[in-house]
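Down below is the structure, laid out as structure tokens.
Removed from the display is one protein chain of the complex; every other protein chain stays in position.
Then we have chain A:
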Amino acid sequence: MAELTKELSQVKGEEPAVRGKDVRVHPNPEPTTGKRPLDAPTGTPTVIVDDLHIVYRVYGAATDAEKGNAVNALTRLLKRQGRPQMKEVHAVKGVSLVAYHGDAIGIVGRNGSGKSTLLRAIAGLLPPHAGAVYTDGQPSLLGVNAALMRELTGERNIVLGCYAMGMTPAEVREKYDEIVEFSGIDEFVQLPMSTYSSGMGARLRFAISSAKTHDVLLIDEALATGDREFRKRSEQRIRQIRESAGTVFLVAHDLKVIEETCNRVIWLHKGKMRMDGDPKEVISAYNKG
């Protein structure tokens, strides 16, 4: 146990330095493009996004000046103004795209350009304000964090997370040992997740969320975390998942990962699509401005 803690404290120290320098999710994109039916004219569309607009409400976004003291609230009522705490954010403004079986599509853009929102809309988790998303089967977002509870043991969280992703009890039993083994948290599985170091928590979350296979897979931000050894394993796992999935969407800030992984890149800027095409072209344009 002491060893593990020591190891993990090193992990946390080295994490920021390593990131962005040497993360290779996919060492060589060429062999896979050969396998993909992408260039074949018969490639069937799996995801169609038709002039999509997403508007969502944000609460508690008031500035300090207008924040909830009673006098302000009363004047607002008298002046018949709406609540300033609620703001509508027009996150995606008219995006259209067609994704085909075998596509691995990277999405780049600045913070707040609507990348995650677009993924959630494709997954069918956010309702469109206008336009529509059509999919073949149920796309799923890789990640199970929201379903887990910090106060519970790793054991219980594995079961809970698997059920949340829609597994059957038989599947959960089948995957349980694999998840524990892959996460490498050993006897910590008996302890509440709140006692885990951040690296261990990330490893367990990754192990759970990557235990399921998907037709259309949406990956939000690079999931490979933890120490060097675990990162290597998780990159390998991501590659497997990606290969077994029909279509992959990947959001990452690490352009190198996108360039190596994807056969097509979409550049979102302030909720609109600025470019859609070959990774090299789009990324060099994105880097220029």
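What we mean here is this: contacts are C-beta pairs under 8 Å (C-beta built on N, C-alpha and C of every residue); 3 or more make two chains touch, one makes a residue touch a chain; residues count from 1.
To be clear about the criterion, contacts and distances are computed from a predicted model.
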| item | value |
| --- | --- |
| Chain not displayed: protein name in its UniProt record ("Transport permease protein", "Carbohydrate ABC transporter membrane protein 2 (CUT1 family)", "methylated-DNA--[protein]-cysteine S-methyltransferase" or "Hydrogenase 4 subunit B") | "Transport permease protein" |
| Hidden partner chain, touching residue among A:Thr44, A:Thr75 or A:Ser284 | A:Thr44 |
| Contact set of chain A toward the excluded chain (per top definition) | 38-39, 41, 43-51, 55-59, 86, 96-100, 103, 120-128, 132-136, 138-141, 143-147, 149-152, 156, 159-160, 163-166, 168-169, 192, 263-264, 276-278 |
